[in-house]
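Written out below as structure tokens is the structure these notes cover.
Only one protein chain is missing; all other protein chains are in place.
Let's look at chain A:
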Amino acid sequence: MAKRILTALIGAAVMGIGTQAASATTLGDVKAKGFLQCGVNTGLTGFASPDASGNWSGFDVDYCKAIAAAIFGDATKVKYTPTSAKDRFPALQSGEVDVLARNTTWTINRDTALGFNFRAVNYYDGQGFMVRKSLNVKSALELSGAAVCVQTGTTTELNLADYFKANNLQYNPVVFEKLEEVNAAYDAGRCDVYTTDQSGLYSLRLTLAAPDDHIILPEIISKEPLGPAVRQGDDQWFDIVSWVHYALVGAEDFGITQANVEEMKKSTNPDIQRFLGVEADTKIGTDLGLENDWAVKIIKAVGNYGEIFDRNIGAASPLKIERGLNALWSKGGIQYAPPVR
């Protein structure tokens, strides 16, 4: 671990001048090397996990693919860097990855002191608790005295301390660095409670020996807006990453899917025409540093936001997470994209 951070640091120190000289922008760097280096989770079913032959898939992985599609028109031009909760930030700070799409909560500390930029929220989450059914616990307020498994270096760890302190409850934190270690410890009965973002709990429950023996408590103790993060100081790259998300949400709003995107190009609706870059003399993509049909490329590669959600974590996946807050603003949720104009 320490070695990895050191490598990153030395990398930051030594490579700094080199990369700076090669190109001033992240987009230029990515284009020059021919692929996007994307920081993802080490393995969280539904969000980012490799299959037996090493192909990555998941909600966050689709964001990496969408960004690659917007730049290259080819969703396969991505290289993935699996990062633990702890080494994800040094990886992004040092330039080891171009973008971090790794269930990362947007907080003021990360936005300022750590030197990152967040804007698009691709998943509105909240922290929850999972316990064994046999303990007969119905609410998180009954958890005083429990041993709680938690991953270090997360907002979860801090929320946990705050929640138990605010409610005058005692607990014994059992802290691990890697997600797999937390899972194994909880499964082995080292702790009574597992806490992380609720989406994560649904995903982890599937990997336990007997998923039906565990329940997720109703309390949500925090706001966890998850989204892709980039380094400060490159507004163009920040815009591209943000607008990839807005394009996905916008496409769902317009009813544009992976299947009908070619057909929709013939639409007479001027909003859709502008969005898909078929309007005459448009600069909708070139202003971003991309091509005008960037939205088409994204949707062709991964579909719209709703399709990504359903395929990886929603109704069409084993996780079966409800859209909830992540439904479109027009359908009771808070997913909302600024106008493309």
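In this text, a residue touches a chain if its C-beta (ideal position, glycine included) is under 8 Å from a C-beta of that chain, and two chains touch if they have at least 3 such contacts; residues count from 1.
Everything below uses one rule, namely that contacts and distances are computed from a predicted model.
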Considering the UniProt annotation of the chain absent from this complex, which name among "Na+/H+ antiporter subunit C", "Peroxiredoxin family protein", "General L-amino acid transport system permease protein" or "GntR family transcriptional regulator" applies?
"General L-amino acid transport system permease protein"
Given that one chain is not shown, which residue among A:K165, A:K266, A:K283 or A:K331 touches it?
A:K165
Of the candidates A:E181, A:E219 or A:E279, the residue in contact with the absent chain is A:E181
Of A:A85, A:L100, A:M130 or A:A337, the residue in touch with the unshown chain:
A:A85
Among A:E157, A:D271 or A:D310, single out the residue that touches the unshown chain.
A:E157
Touch rule applied to chain A and the missing chain gives residues 1-2, 5-6, 8-10, 12-14, 16-17, 85-86, 89-90, 93, 109, 112-115, 135, 143-147, 152-153, 157-158, 160-162, 164-165, 171-177, 181, 184-185, 188-190, 192, 231-233
